[in-house]
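Note that this complex is displayed minus one protein chain, with the remaining chains in position.
After this line comes chain A, so read on.
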Amino acid sequence: MLITTPNIPDADGFYAELLDLHESHTKEESDALNARLVLLLANHIGDRKVLSEAITAAKLKK
């Protein structure tokens, strides 16, 4: 089951770190970083069903 309730300790710290990652990068570099990050996280989750749920959740409800 995809966790959609708050689950990250230090939410503000994580968010700042995510933005720092993209600091002083071109749009192209940022896109590549995001893609690598998605792939790393997806592999860590591993559960095929959870990944499908995340893909669906990312689309947002209409």
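Simple rule for what comes next: contacts are C-beta pairs under 8 Å (C-beta built on N, C-alpha and C of every residue); 3 or more make two chains touch, one makes a residue touch a chain; residues count from 1.
Assume contacts and distances are computed from a predicted model.
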Leaving aside the chains you can see, what is the UniProt protein name of the one that's missing? Options: "Phosphate import ATP-binding protein PstB 2", "Malate dehydrogenase", "FAD-dependent oxidoreductase" or "Branched-chain amino acid ABC transporter permease". "FAD-dependent oxidoreductase"
Out of A:1, A:40 or A:58, the sole contact with the unshown chain comes from A:40
Where A:3, A:32 or A:57 are the choices, the one touching the absent chain is A:32
Hidden partner chain, residues of chain A it touches: 31-32, 35-36, 38-40, 43
